[in-house]
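Each remark here refers to the structure printed beneath this line.
The complex appears here without one of its protein chains, the remainder shown in place.
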């Protein structure tokens, strides 16, 4: 992953440094000065982004000593020490905010995901994400979902097929749509179809569609869908998933519950850098 | 702004298109097919990012007709039509998610900011942001704060000075810190100092510091700070600002109330694209 | 696709122009001079890359008139006119080689693919590509395979799973390998397993592996594999596929025949630009 | 060369890794696992690209041990060991295909070039390349030509002048063309003129053109050209050079024989990575 | 600063190396050959850019030993040794010109700045730069100004406000202009107003403008401006500053004297690399 992470972190540091760098630190802190500190949780949550934070510090000071105490996926208690850092004071102060921005954001997503995951424990359903991610951060945010115990929906427009209502309208029906797709995509590309009602679901099942998205189905309707499907396809429940209803959705017997909220609206987890 | 926006939007589209583009749409929708639709609010909130969304559609189809009905800063009612779009079906379907990801994210920030702004209406205080922004999106997120009625704190490490506790420790006191800064930064760079208590505040006032950040002060202490300052410096209240306490903070008489939450944790505003 | 094509073509033009541009043309041809010509096949083959070539000319002269006579997928006879061009002589001369380099390269791949496709006509097998593509050109080369009548294998390491012998060795067997994959990848990711013999094939079938790659199987062994599989999985024949043996491989009843040759070794198709 | 190589190799790795990286390897192989193996020739040929392949492995695992056994320019026997590798299993598996894609492609070009070079041994002629290279890889492909024993024609539109028939037409003759060039290019830029017949050749010689390209001359006509030139200019034979006719062309006494085939159509050389 | 410097230096090296690298050195100097030398001043001046030069050599040879003898800000005598270098001959020869181009250019700016600084010693005025910098080098050139003893004006259009005559015309006066600015910019953004005469100056003082630029004022008028201002604002003298008049300008009592000349027209300082 390091090859994927580094250009994102480097760009973030340069965004923060602008044209003149950290003018406060450069004016005050001598070039050789050293410092040390610890990344600590301020709130409870699921940790994600330790390697990303480490990369920020390493880019600002290649000689920094970053010692990981807790790895991604750890469940943080308030005050838990995530990592200790020792190195150039200039480098650490310059990278601090960028490192924390990543760490808090990704841990926020992992924490939000994990909350949903725990709410459906015991069911066979899995929490999955969507393409409703922050522009530029899809790789990292989808990683955070996995760290939170969720699974990933497709990563982009190109790695899987998702046939929505507009596609069906353009094709003139589910059947011509799925046939057009099967003619053109490779053997390792899976296709999912979004359905609005049970009639469309039945049509998909007849066409041996592998994955079917139930768009804004009521719980009642979901149960019927599960029954009708009888294991012949993977069913994804989508639309208005909340902490309140996620358990009930899982109980209907669907395989997947997707949430855009866990990536586009998860609050950041509060993590800070305490200097020694 | 268009020169600043375009590379960010282009990168977001390419992130979503990956190596093969929109394989669903390309398989199903004919190259010349046209479509039209409208961007509509699903929830109430403050609109932000219309030009960014337009850029996404224009990059995917340079001939698209994007007609703005509501401009950034508008207060949206549910179902309000933000813009109408008409153009190549392939282009619009390919750009839809990217356009919405920006629009929902930025409107979410503007909405969150505006909620705080309204809560302190009548006071002289202003809501300001922090550097706790999403990596890669600082330009856009700080714009969204302004659209929400807030003002911007510094944009990066290089355009203003913010002396924090660590800097003070390294300098050996507030006075040497502020002197080091004054020796090295230009005449258009303002300096702000973060203080933990009233003694530090008094020291800053004696040193004629222009802007002072009250870090995690209680309401009581803030009032004392305002009194002690008596207009000789701009006072920023920082730390744990919530919808519950923001009004009370404003009442203390501080000039600025900064919130990281409005950028790092604002939930996305629900906006969708309805095809005709 | 235009958004994916343009940066590649722009980079190719800049590679050719270096620091000083087309010094021959700039010295000899006046700035306002116009010219016209036609892209013509010199040999028979399958056309691919017309839009890519057009992009090269358009980038060098935004006002160029590029009229397509034959679209990608056309079967070219020698001398067939592919497109006519009219515009600035400087722009056309500067872009000529870059446009042709793409057009000849991609048409070469489409032609090679199509030759294989024709040799197996009548069978149910399909010709597919591999990841043995030219660095930087995967998007375009895989497109050329489709234009040639082939289908695409995965586009990269991230859009599908391919478990090879080394993975099996690290996992300690096919079963733990496939289980590890199923635990970690999303519901739209397909997994293929490479097998060396019939025992491994049987194991895969028992594990309900969806796609199985028969690595360097003899024709005899392929037939046994097809029989044993009996439609329960997609079978890909791989290794040393040539014009001589491709028909016989298809006759064995495998579903897919993959060839690295069609991308890494297909000779360019001879296409030229005739000036009027 | 390392500064020129690294960005190309890094881009190729990122192209293959996409948004999620090597999902197969990451699911199956533990982070600390080590592996080792050897790059081995599967067919005979001229080796090229060892340092490029090493760069791919080093980028994926900075701690990899890559020991070169054979350097670029070595003549490979089947099974010859090119290099041994030891390092992180994840890194090596992730970089394997990218490393091999470069190595096989460049060795293919070196091998093709070298075949032509051997066919004309004993003559004074040299094999040279053209600008018919793969977009993005000109630096590496022209290096491979040199490794194969060939020499390089110009690297782009800007480092030397090549006056073709269209330039002559625009200038109104060879003389005004060459004069325009001499007025505008620097003292270290050489000019070559393409001629279609002996009359044009004579005109070039009278104008003291340093290098003359004989475009599609018959062997008979080439011999006359050599005689007429009598050493007063460098003569390049161009057009439809094959393994069958290259020796005869060299025998005519021309100085240079250029081939686009060696870069745009050379089949990849089969090289693989054998894990221990 | 290293994070800001490296991409600029890397781009400069690649600009010089083009597509084929240092063909002279690669043809003549063996790969393992070592060399050593010293960077030495040929003329007296103020040194700037040692770390930038070191970066050039390190990028070309990561194992180079670069020992700094004199740091940025040192006043060079002719023949002074700035640094010693030892490493790969290929790397050092390839990077030599790029390293020197930066070093001579930046030292030229520092030297020019310092000459002005010395001419006004004893006054309270400071020499400052402008945005008249070389495209792409603003970070480095503004650093050189500081090394020369000057201070920096704003770094770009975004980090401070400068209201010029056109802005005033568009706003309909100084007052509406300054009010528009105060409504929209953050609390850490300072505003400067350019005035043409004393009436405008008075208006600015009444509006409590913090910084005022006296555009092309005569010495006499400057003195009046200083008197009128009486310390209520920072005054910047701008326009046609030369070695001849800078002392007199400083004597008027202005706070800042800005010069575009020190960045856009400072002659390079002659520094060379002497090989041992």
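Which chain is which? They are A, B, C, D and E, in the order written, and residues in each are numbered from 1.
FYI, a residue touches a chain if its C-beta (ideal position, glycine included) is under 8 Å from a C-beta of that chain, and two chains touch if they have at least 3 such contacts.
Just so it is clear, the structure is predicted and the values come from calculations on it, not from any experiment.
Using the contact definition given at the top, list the shown chains touched by the missing chain.
Looking at the entire complex, the absent chain's contacts are A, B, C, D, E.
Out of E:104, E:125 or E:241, point to the residue that touches the absent chain in the complete complex.
The single option touching the absent chain is E:104.
Give the residue, chosen from D:52, D:256 or D:273, that touches the chain omitted from the document.
Per the contact definition at the top, the residue touching the missing chain is D:256.
For the chain not shown, which residue from E:1, E:20 or E:64 touches it across the whole complex?
E:20
Would you write out the residues of chain B that touch the absent chain, in ascending order?
Chain B touches the missing chain through residues 1, 3-4, 138-139, 142, 152, 155-156, 159.
On chain A, where is the contact patch with the chain that was removed from view?
Within chain A, the residues that touch the unshown chain are 15, 18-19.
Touching the hidden chain in the full complex, which residues of chain E are there? Just list them.
The list for chain E reads 8-9, 11-12, 15-30, 33, 35, 89, 93-94, 97-98, 100-102, 104-105, 108, 131-138, 155-159, 161-167, 169-171, 177, 180-181, 183-185, 189, 260-261, 264-268, 275.
The working rule: only the chains that are shown with their structure count from here on.
According to the touch definition, list the chains common to the neighbour sets of chain A and chain E.
Per touch definition, common to chain A and chain E: B, C, D.
Suppose you list every residue number at the chain D-chain E interface; are over half of them used by both chains (same) or under half (different)?
different
Please state the rotation angle, between 0 and 180 degrees and to the nearest 5, that superposes the Cα atoms of chain A on chain D.
Here the rotation carrying chain A onto chain D measures out at 120 degrees.
Between B-E and C-D, flag the pair that has more C-beta pairs in contact.
Contact tally favours C-D.
Suppose each chain is reduced to the average of its Cα coordinates; what separation in Å results between chain B and chain C?
Chain B and chain C have C-alpha centres separated by 44 Å.
If you average the CA atoms of chain A and of chain C, how many Å lie between those two points?
Computed from C-alpha means, the inter-chain centre distance equals 32 Å.
If you average the CA atoms of chain A and of chain B, how far apart do the two points sit, in angstrom?
Centre separation, chain A to chain B: 22 Å.
Hey, what residues on chain D touch two or more of the other chains?
If we look for residues of chain D contacting two or more partner chains, we find 15, 17-21, 26, 138, 155-156, 159.
Line, ring, star, complete or other: which describes how these chains touch one another?
Contact map by chain: complete.
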